[in-house]
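Take a look at the structure below.
For this view, one protein chain was removed and the others were kept in their places.
Right, subunit A next:
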Amino acid sequence: MKSFTDTRHNPWVTFTLRRLGRLTVSLALLVTASFAMIHLVPGDPVRAALGLSASPELVEAREHALGLDRSLPDQFGSFLTRLLHGDLGESIGAQMPVADVISDRLPSTMQIAAIAFATTIVVAIPLGMAAGVLTRDGRRRRLELAFVGTTSVVAVFPEFLLAVGLVALFGAQLGWLPVALKEGPESYVLPVLALAIGPVAALSRIVRVETLRVLDEDYMRTARAKRLPTRILYLRHALPNLLTSSLTLGGLMLAGLLTGTVLVENVFAWPGLGMTMVQAITQKDYPLVQGIVLVYGTLALLINFAVDVLLAVTDPNSTIRES
């Protein structure tokens, strides 16, 4: 008997190749855009960064150091070469290599993003599943209304307002948790909460819908006909069937969650990339902004690519649906 998976050409290999192509083009666009940024900004970037009192000689010297006095193709060429060697240029404000600033700040950002993502998955899937089980087949209409209402309201809250709310409540009113700076494990709690609450609401809502879909499937009726204990019914028969789609959607939220750190870090004075970026923008430290945009953009693109490919591997049908 011919196996079901034997198809003439493996669709997900083609799919992965195509996605790889798209990733390459996106990365190229990102690199070009971040290069172009410094030339697109209004006015003279170096003058703006050094201030009006800086002497013309200093400005000229700095422009020369940054290579801004050479021709555009020339600059782009050396930009690419330096990029390949991991050299992102020199920060105007910090007076040190951009790469060093980033490698100093990136871990703090990745930490809260990763913990927030893990929290989202660990909380949203059981929460959404419980809500789905309790409201299946139109049971408990009021609970359904409360759940859907609450999650959709919470999901539209932007991270920075959540962050402000958390600071006001836990930091100022109750005084339970530290509200600023990265000092000890407790200082992670509020930034992670601010990042995770929105995604938890959005994801648990989707997981609930997925749960309802799965519970409606014929194989769940078969499982009930076997008179299995409730625990086995939901954990062994329902959970694996909603895990793939839930994790995928969770993964797609990861890129947004990562960029959400920009706002959250600024509320909590979290010494990460996001706070650095905003400082760099206000100080007009364009090489640093350039480097951070590159890092954030690349991370976001890589995450989405990884999620796409993982989905294609675990669920070949979705690949076919896409094309």
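Just so we're on the same page, a contact is a pair of C-beta atoms (placed from the backbone, for glycine too) under 8 Å apart; a residue touches a chain by one contact, two chains touch by 3 or more; residues count from 1.
By definition in this document, contacts and distances are computed from a predicted model.
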item: Absent chain [UniProt protein name; select from "Nitric oxide reductase NorQ protein", "Protein kinase", "Peptide ABC transporter ATP-binding protein" or "Electron transfer flavoprotein subunit beta"]; value: "Peptide ABC transporter ATP-binding protein"
item: Option touching the unshown chain, where A:86, A:184 or A:229 are the choices; value: A:229
item: Of A:61, A:80 or A:168, the one touching the omitted chain in the full complex; value: A:168
item: Subunit A, residues in touch with the chain not shown (by the definition above); value: 1, 3-5, 22, 25-26, 29-30, 33-34, 37, 40-43, 136-139, 152-153, 156-158, 160-161, 164-165, 167-169, 171-173, 179, 217-219, 221-229, 232, 236-237, 240-241, 255-256, 258-260, 262-263, 266-267, 277-278, 281-282, 286, 289, 293, 296-297, 300-301, 304
